[in-house]
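Okay, here's the structure, questions in a sec.
One protein chain omitted, others in place.
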Amino acid sequence: MRAGTAKGARGRKPERPARPRAVREAIARCRALIRERGEVSGAAVARDALAAYQALDEAQRRRFFDAIASDFSPDPDAVLQAAQAYREDPSPQTLARLEDVVEPLRQELFRRLNMAPGGTAALVDMRLQVLLGLDAHPQWRVIDNDLRHLLRSWFNRGFLTLARIDWRTSAIVLEKLIAYEAVHQIQGWDDLRRRLQADRRCFAFFHPQLPDEPLIFIEVALTRGMSAKVQPLLDVNSPVAAPELANCAMFYSITNCQEGLRGISFGNFLIKQVAVELRNEFPRIRRFATLSPIPGFRAWLGAQRERLVNGANGAALRALFERLEAPDWPPRDGATADEPLLIPLAAYYLARAKRGAEPIDAVARFHLGNGAVLERLNWLGDTSLHGMARSYGLMCNYVYRLGEVERNHEIFVNEHRVLASSTVERAADTAAAWFEPASN
Amino acid sequence: MRAGTAKGARGRKPERPARPRAVREAIARCRALIRERGEVSGAAVARDALAAYQALDEAQRRRFFDAIASDFSPDPDAVLQAAQAYREDPSPQTLARLEDVVEPLRQELFRRLNMAPGGTAALVDMRLQVLLGLDAHPQWRVIDNDLRHLLRSWFNRGFLTLARIDWRTSAIVLEKLIAYEAVHQIQGWDDLRRRLQADRRCFAFFHPQLPDEPLIFIEVALTRGMSAKVQPLLDVNSPVAAPELANCAMFYSITNCQEGLRGISFGNFLIKQVAVELRNEFPRIRRFATLSPIPGFRAWLGAQRERLVNGANGAALRALFERLEAPDWPPRDGATADEPLLIPLAAYYLARAKRGAEPIDAVARFHLGNGAVLERLNWLGDTSLHGMARSYGLMCNYVYRLGEVERNHEIFVNEHRVLASSTVERAADTAAAWFEPASN
Amino acid sequence: MRAGTAKGARGRKPERPARPRAVREAIARCRALIRERGEVSGAAVARDALAAYQALDEAQRRRFFDAIASDFSPDPDAVLQAAQAYREDPSPQTLARLEDVVEPLRQELFRRLNMAPGGTAALVDMRLQVLLGLDAHPQWRVIDNDLRHLLRSWFNRGFLTLARIDWRTSAIVLEKLIAYEAVHQIQGWDDLRRRLQADRRCFAFFHPQLPDEPLIFIEVALTRGMSAKVQPLLDVNSPVAAPELANCAMFYSITNCQEGLRGISFGNFLIKQVAVELRNEFPRIRRFATLSPIPGFRAWLGAQRERLVNGANGAALRALFERLEAPDWPPRDGATADEPLLIPLAAYYLARAKRGAEPIDAVARFHLGNGAVLERLNWLGDTSLHGMARSYGLMCNYVYRLGEVERNHEIFVNEHRVLASSTVERAADTAAAWFEPASN
Partner (left out) sequence: MRAGTAKGARGRKPERPARPRAVREAIARCRALIRERGEVSGAAVARDALAAYQALDEAQRRRFFDAIASDFSPDPDAVLQAAQAYREDPSPQTLARLEDVVEPLRQELFRRLNMAPGGTAALVDMRLQVLLGLDAHPQWRVIDNDLRHLLRSWFNRGFLTLARIDWRTSAIVLEKLIAYEAVHQIQGWDDLRRRLQADRRCFAFFHPQLPDEPLIFIEVALTRGMSAKVQPLLDVNSPVAAPELANCAMFYSITNCQEGLRGISFGNFLIKQVAVELRNEFPRIRRFATLSPIPGFRAWLGAQRERLVNGANGAALRALFERLEAPDWPPRDGATADEPLLIPLAAYYLARAKRGAEPIDAVARFHLGNGAVLERLNWLGDTSLHGMARSYGLMCNYVYRLGEVERNHEIFVNEHRVLASSTVERAADTAAAWFEPASN
């Protein structure tokens, strides 16, 4: 398919000690797979090559990755020549030649490995292994690039199917929900069943090649009124409400399942498609909102301490910081004195604190980037250890208004503007003043 | 995703008269789709862009293709710069940059169009339109390249499912078999039903995105003994044999259904996978063979006339050529005098006549390239008008021996050697002598 | 399970000549099947018994039916004894004993035959054979009774599933629609396809044991306005209308498929369930109506000739009868002179002519019994030979108003009242006067 490999590439480091036999064997099978012309024995050769790779132990796998990172890249000289020819005469022929020379042989290798039974799953896992080692082996970046390129193409939204998950779903899928749920851990089968009963909904995206593997799933509670606290939603013993009476759909958890598909986003599609499904099933639902964590608030607030205790409201905030250090915070009374201080600070954190042009909070970036609006902050929304540890128990609601998400998304992307309710805005304004230096 | 387009490309012809409004609108929507960042409104924008394209009339579509051929190609200057940087320092970063600059924006456009409902089918059809116009519009070659690249990736063997087609299949699929069958036309539903009865099998490949569209299908007759004539197999009124008594599986027709997927081959996979299926279902089947046309024989033979009538067997062959010109050939007696002349010539044609290193006959190239062996020539194998017109009624059998196909394939590919039975070889030798000049 | 057979039954005719060996064998297997205790080898014995029955030729089958009609009936003496015991002491024990003695062994035989693979289909066919021979063999009535009893139980509405039939349905089902359609013959696959396109609907009931066998199906056209003529609905080349614009659902054909299930009615359920389905899919549909034949009108009218030509409108009607005899009736002008005479007569026939307490017309009995209303008569509604032959081309519409069918049904059943529109009533009144003797 393509002539040269990067054998002559300049600047390559000297070969490391000879590769182990198993690695040479695996590489040889990969080369054989790429060479296959008629694709006749393609699937068989692909199976062999994949098996050879999968039989490698961890150390061998590192050498294998080194090899396909270095040996299957385009030849710089050939590339330059093709680029010059294309510039001379930008014709279909020179362009085809250019693309041909530039595309790493790795991509063809991965496309062909995909023909093996279980190939797609194996490649998703291969990318996971590459990602896990990327910091220590920056040269693997080229593998990651090629795998991401192909996986993004194969996991194109057009190929995914949305499936409702409920108690009729197979155990093989359900146990993966228990294993994968990252936001609010599922405590076994009884907990899972409660999350799938009549007043709950769960949806996932699947790919035809991975029928037992959810790619991403979202959990929804059908409620009356917008939920402010997550523990009641998670209570296994809570009574099951009549879903037809609900007027809110609360998205309380969204989990990406496949680390090997990192960077290939499905979440934005999922939320909106689920909202449409729910609107069709429950025409009385008027509000689609999340009940979301504020993961970075506590850490951020700690970093602002110096500035705030010296600011316009320094005395009150100094006292707040001291109270927050108490091991038994929040006190039994619900810490009502702290609420009027922490709420504005969290509003400021979500709506004003930036990293570059974007909100510093990752969850905020996700939902606001999807076109949601930051609607409300909730005091003691998540009283779990985890919730306390990351945000002093605060949670927030992002609201998705189906008719507005695209416009909001445009505003967010183009103007870098955080859309928030007036209540949140006022709270953020309050906190903004506290950042001013004390005025005396 | 990528900065430049080929606006500044040198050597481009002056702009043609202003594009029609509908074309400009479609292009604008395509540009909007590529610009989409968060993929939030992706599916909606994709649907709009696709609809705008599909609303174009034929003339407008030509202008649209011209536009995406010229406007969405990589910028030659940027390419050259990236190629130079990569040659300076072939690092993951320079390689990523290079790939990014070289990949035409068209590919990203097509990937995003694929998110629209019906996107995959629309892109397959778009490629068909491009292919149909390629001779007249060679500049569209770049579109074809990009579409083929993506479609080959999406229609990777790993994503296809093999399905048996029988009388339980939906009419929406069955009517497509009637429409598509290219080798031995299906004469309506009664004919189709006969081809799906107990002593016949039909299998097809499907892609999850095109559930009602067979990509390729193959028809098989389960017989006692290797069939020599196709008309009995096609006879709607032939009695249905007991399939468990069969010892041969005769592949008598294989049809690619999607012109828009031309060049993305499925046939080699299909034959072998079907053979495995049949062997599992019918352990008594000992032979997997085709009953194949010899499409180019008559034309080729005509071109050899001069040489043959002047060759070592000139007199007999001169008489043969004259008899073949009779409008009522073959005569009622079955033309037994002609058989000993035509069979060797056909053997020679299939086994010795080459185009470059490969057999001149397309069907021979396909089956031999798949690892089959040319087993036998069949006199009056196809007495239809079509059969007479292309090969004087001759047919042949290619045999697939499951344990040998891969080795045969290697031999064919590497040594360019046609594998044929000794009978066929001897017949070809006979004819080879006739090409020698007359010895007087 | 039950001790005696009717061996001692008095009044039995002398045994016919010895049963053929194959019949004796089949009966013996049936007896063995009934004897089976633990049901261990039940399915195997059932299969053998069924096979023995199915291997009988027609004459043997008649003898077989004679045998199971005579040999497997309850013993009259035992019955009488059990009846007396029950009358002495109507306890659960005596009732159980009574039921046990009264139930013919045939029912147990059939229940056990049903365990064989294909048993249900075989029993449905067995009943068909019995029905076909019932006139000539009235003694088979007991077999029919027992089979009908069991089949009614097994084909209970609770076990049936409603399925939409469309072009995605399997050919094995579709070809049965072509074969079975009894009202307006389906002229092959093209005709069928037209009847399944976007502005048509077809639904059928299926039983889990007969997955490829529709029990009954109904064909519906989605129209604007209530159809008066059937030929346009059946026109293969008619343009396909947009179904979402329809405001009427016209039931133009309903066909019972399984003669062996005669007397087990599904039609009433089907119409109403289909109406509910359609209302859900197309909220704009306001009217559910049939376009129905009037099968007995012509024959009935012929029988009234004498009385009518001597009645109050004798002269006009005498002329009508003469015109109707013309071989080329109706004349090209559409026979407008005859319409004002035939319409009232048909209205009278449908709404007033009775057989016992019920309408004389079978189709009228069916729809009126289902709670429909006779809405309109249609001149030249069915101009096919068939339509002319049975009703001079007249058709009628029965309207189903979902909120009223149950009340209408009650009125029809309890008061024997035909519900008709005022137009139809007036027309029937007009004709009623013509039955009065001429007044001079």
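Quick notes
Residue numbering begins at 1 within each chain, and the chains themselves are lettered A, B and C in the order written.
Definition applied: a residue touches a chain if its C-beta (ideal position, glycine included) is under 8 Å from a C-beta of that chain, and two chains touch if they have at least 3 such contacts.
Values in this document were obtained by computation on a predicted structure and should not be read as measured data.
In the whole complex the chain that is left out makes contact with A, C. Of the listed positions C:G158, C:P327 or C:G356, the one in contact with the omitted chain in the full complex is C:G158. Within the complete assembly, C:A116 is the residue of C:A116, C:I218, C:I254 or C:A427 that touches the hidden chain. For the chain missing from the display, the contacting residue among C:A22, C:A67, C:L95 or C:A163 is C:L95, taking the whole complex into account.
Set against the missing chain, the residues C:A28, C:A44 or C:L132 yield one that touches it, C:A44. Panel shows chain A; residues 167-172, 174-175, 188-189, 193, 212 of it touch the chain omitted from the view.
Mapped onto chain C, contacts with the missing chain fall at residues 6, 9-12, 37-44, 73-74, 76-77, 79-80, 82-84, 86-87, 89-90, 92-93, 95-96, 98-99, 102-104, 111, 114-116, 119-120, 138-139, 141-142, 145, 149-150, 152-154, 156-159, 208-209, 265, 268-269, 272, 369-371, 405-406, 409, 413.
In this text, only the chains that are shown with their structure count from here on.
Of all chains, C has its CA centroid at the greatest distance from the CA centroid of chain A. Nearest to the global CA centroid, when each chain is reduced to the mean of its CA atoms, is chain B.
Computed centre separation for the pair chain A/chain C is 61 angstrom, with centres defined by C-alpha atoms.
Distance from the chain B centre to the chain C centre is 52 Å, each centre being the mean of its Cα atoms. Centroids of chain A and chain B (each the mean of its C-alpha atoms) stand 41 Å apart. Across the assembly, chain C contributes no residue that touches 2 or more other chains.
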